[in-house]
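I am attaching a structure below and will ask some questions about it afterwards.
The complex is shown incomplete by one protein chain, all other protein chains being positioned as in the whole.
When the chains are written out, they are named A and B in that same order, and each has its own residue count from 1.
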Amino acid sequence: MATIGQDIAPPDLVAKVTGRAKFAEDFRAEGMVFAKLLLSPMPHARVRRVDASEALAMPGVLGILRAEEVPQVDAPREACLTDEPLYEGEPVLAIAAVDETTAADAIDRIKVDFEPLPFVLDPLESLRPNGPDARIGGNYFFRPRGSDIAEFRSHKWTDADFAAAGEGQMPMGEPRTEWSVGDLDAGFDQADLVLDETIVHQTLSHHPMEPRSCMAYWQNGKLYIHPSTQSTARTAVGIARSMDLDPDDVVLIGPYCGGGFGSKISGSPTMLIPAVMSRKIGRPVMMRINRYEETYIGRSRPGFQARVKIGFRNDGRVTALDLYIVEDGGAYGSGDFNTAGTVASLSYQPLAMRLRGVSLYTNTPPRSAQRGPGGAQIVGMLEPIIDKAARQLGIDRVAIRELNAPDNNGWLGPQQGRLTSAYVREALAMGKEIFGWEEKSRLSGQRNGTKAIGVGVGLSPFVGGSTGYDGLVVIRPDGKLYVHQGIGNLGTHSMADTARAAADVLGLPWDRVEVVWGDTSKHLPWSSNQSGSQTIHAHTRANHAAGIDARRKLQQIAALDWGGSPGDYVVGGGRVYHRSNRNQGMTFGRAARRAIQLRGKFSGYEMDDDLNAMTVASVQALAGQGLIGAAKDNYGREGSTWTFVVGFALVELDVETGQVDIKEYTAVADCGTVIHPRSLAAQIHGGGVQGFGIARSQRWVYDPQWGVAFAKRFYTARPPGILDVPLEMKWGAVGIPDPQTPVGAKGIGEPPVGAGSAAITSAIADALGGQCLCRTPLTLDVILAALEGREQPYGPLETHV
Amino acid sequence: MAVIRDMIPAFDLFQPTSIEDAIDLLDQYGDDSWVFAGGMDSFDWMKDRIKRPTAVVDLGNIPELKGITSSDDGLEIGAMTTLTEVASNSDVTSRFGLLSQAAGLVATPQIRNQGTLGGNLSQDTRCWYYRAGWPCYRAGGNICYASAPLAMNREHCIFGADRCVAVNPSDTATALIALDAKMVVHSSKGEREVDAEDYFIGPGIDITRMTVLETGDILTTIRIPGTWAGAQFYFEKVEDRKSWDFALVSVASALVVNNGRIERARIAVNGVAPYPMRLDAVEAAVTGKPQNEETAEAAGDIAIRGASPLRHNDYKLPLMKNLVRRALREQAP
Partner (left out) sequence: MEFLRRAANPWNQDVWIGISWDLMWAAVIGGLAFLVLHAVIAWRTPKAESTAVAETGDPAIPDRILRHSAASRAFHWLMSVTMFVLLITAFFPLVGIRFAWVTIHWIAGIGLILTIVYHVVYATMKQDLWSMWIGAKELKEGTQEVVGFLKRSPPATSSKPGKYPIDHKLYHNTTAVITLAAIATGVLMMVRVDTPFWARNPYLLSDQMWGIVYVVHGLSGVALIATIMAHIYFAVRPEKWWITLSMINGFIGKKEYLAHHDPKRWVVTPGPGARGGGAAPPKVTGGAAQSPKAVPQDKQSDRLT
């Protein structure tokens, strides 16, 4: 029986639920000591002087690490320690001591003389004619393609730009990026309804359960490192590059990762600190990151201040979409807004579209991808506006999405790229059915005491796969298939689930498959990052290719031993045998032994020459241990792979308190072939819950006077908890295979977030009688002010509140 | 000296087994001492190294501070009784359901298992400027950062500001005020009993404390008289999320209603002032009135008279008004 489509517990499950799983901070090494960080108290400063004499004189203190001792990077990139901190909480130096308490006490006794420098939190402030810049030299990094120029410059708007904006509207000065498709003016000319809205989307911390702790030590010139990272192979390569080491000299062991959401794609800059400190003091160094530090160094989703003008025909068709996004790029820059524009084009397939944007540096913590980067922000913001149009045009809200949604002929982005598949209408239809849209949408606006019912729907596309990585499998004499995985274990099960492609190609039951992951000393193939919803697509392909390679070799060995041509032999049930005589064949175990004897390509002494160097090294190391299947994913693909998730929500809004209670939630995905239903449900629901937090409660707050963060603990940042989630959440998957990938699966990690967020912003707007507050999070103060007709607690463009 | 947070520095831990021993320790160490109940507030301060007591006196081993006993027509609750026990004890739920409701809505099950009633009542404010260790008035400085022109003060007060604009975070405080409870405080000078509403003090009285407790004082017992047993109760806590949050505004009321007429009423609100606020004017206005929408409407309006919102917390006015109205409406059975 094929493993694909089955609920099979992943191999890491028991260790996780019993607590035996070792996360970064659980590793130990002989003589291990602890490091603590000194963080900048100011949003932008220069270290003038450090006096650590008192700290270093303390018993048990072993050393200090300063910015000049760590790997240096070119602007605008981020080093792991700095003497010019660019945000409050940026690590300035580290201290190592025999225990953590001593290290902390030592930090306590260091005197640092910081010179405060000008800072800015809000990109719109930086755009003002004399507004402050986040960096000395400017607020954006100028590095045109094909030029040697690489420097900070200042991008400003004029007073006239600011004056031109109406009351509460976002001004729109000169953008830094602009693209358009079609004739925008003609698009608006065709429109029967034009909406023009100003929107604010907050920045959000990632808040993974496991902070980015790391332990490192050196042995015989090799760096052994235990970071908290989403990816394995790619992080090891990245560390080698940063530390100027040969990739073979980095042994990365990190089989578990307590969540990353895009913040630990290839680890984090700070993971180098214990590595460098360990080299300096000659002891293994553990740096445990606490929640407080994690909120600073743990990355965040960039916030948007945006203006959107959308034209609709009477039938609901989007004729023109003009989007202007000002993005808060944080201390080290970001480009989410480009993806936001692409996602908007894909969702609504406008007859004409323009994206303008400017992403500016601010003195706030670094941004990075966060689960659906750009996409989750834009759908949460635009979907209630689509609802508003539907309401004004008298169209059903699902119908307006069906009308505009892409199909297999859809396009996206400035190049009007093509898709491998899109079954959005099918997903909407399935969602309507499961959620009961016809009946639920009739409840819209009904009152139950002080509670008003709101029903919402949100469509969220996101990119769902990459190609071209390597698969590596070994059939050992024990008859088992060992699938080597260079991707990480982010908790999504993809390190196990993508192995099924090889298992199914070889017709092997799952109990005879071993997944090898999380340790680069175990010889892993070149892999995609464990991010961008790539892995289920990229590595079902790569493992499929490796499985095919192994199958071919099994057939060849059988033909060598039993005669005939390889094509006469079939593989299944742990054996390779002649199609007309089951007894004419051998077990996988025997085939593995034969492969070892035969050497050459069969057991890894020879291999395809298109494999990545990392895979080559791994195959060489594994050579002679069994039958090796190693292949690059050379399956073709035209267009890009996108997944679509539609979310449906029913909320109750208490009109006396502004509180929103999510009563029902359903999400349906067009993610191609379903590999692992239970895991898919976890992704759809988990992402949905993250979206609920974006829409309703999660905050990112700064004091504007001091540029200092407040929402840096779970209870102040308010990600949703178990009681903020409906008791029952339903899901579905269209299940139509993507035609351009052998297994048919598309990635699912990211689009559920936008679906959750958009379904809630849409449902809240519905409960408010169609009023789009055009801001996230929609906390009860914002809602209550609208209900009571009082002044909004924040200005229409106010951010970091 | 550099700042480091989220790492508890060393301190001496004392675990006395009697109130007398605890008081002796507090007197001995004076301002360097720290009364430790469940630790849910204490650990925060210690982890961030903002409050640095050298002698932590853990009350957890004093048997007489734990448990719920009937006395006369009321109840006596030891200050170290966990919130879980307060929320689930049958004497409390059957006669003083207001308190069990309030206790059951505190934070999370884990925190309620560890946190105590005394600790919940005596906890410090959650103003994030203050808790960031900034030298504000409450921390002995000369400034309120939270009321500065651009400050982030959506959680702060609309009543009772006196330099400080923080709010009291306790969920059980309003319930106990509405039940006319008495707080028993022990010190080396002996025992004294304080009305629940007088237990909490505003910044005008002492800006560095939330309660009457001074160094050397221990809240030992909460006495609830039978006066309001079985009355018509209402408790509601409005928060940003349902899992682990402090109230933006909470309300607790106890009404004795006869033939549709409010004979007696006690009502208190928290999250609106630096102390839980008993609404005397509302009580006076509704006493003798029929329990109907008109009375509730009027009460809501009276409740927010004199409120002065800060830049970001105007929403607390309608919120408080609406909660007071709800607290006075007839409850669905």
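Here is the rule we go by: a contact is a pair of C-beta atoms (placed from the backbone, for glycine too) under 8 Å apart; a residue touches a chain by one contact, two chains touch by 3 or more.
This is a predicted model, so every value here is computed, not measured.
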item	value
Partners of the unshown chain among those that are drawn	A, B
From B:Asp206, B:Asp280 or B:Glu293, residue that would touch the chain that is not displayed	B:Asp206
Contact partner of the left-out chain, one of B:Lys51, B:Lys66 or B:Arg163	B:Arg163
Touching the absent chain when the full complex is considered, from B:Ile8, B:Ile111, B:Ala148 or B:Val257	B:Ala148
Per the touch definition above, residue among A:Phe23, A:Tyr87 or A:Phe114 touching the missing chain	A:Phe114
Interface with the undisplayed chain - residues on chain A	41-42, 114, 116, 703, 705-706, 708
For chain B, the residues touching the chain missing from this view	1-3, 132-135, 139-145, 147-149, 161-163, 201-202, 204-206, 308
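We adopt the following convention: only the chains that are shown with their structure count from here on.
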item	value
Centre-of-Cα separation between chain B and chain A, whole angstrom	41
Complex interface listing, chain B residues touching chain A	1-10, 48-49, 108, 128-129, 132, 145, 148, 150-152, 154, 238, 240-246, 248, 312-315, 317-319, 322-323, 325-326
Touch list for chain A against partner chain B, complex	36, 38-39, 41, 100-101, 104-105, 107-112, 290-293, 656-659, 696-697, 699, 701-706, 708, 710, 714-716, 718, 720-724, 779-781, 784-785, 787-788, 790-791, 793-794, 801
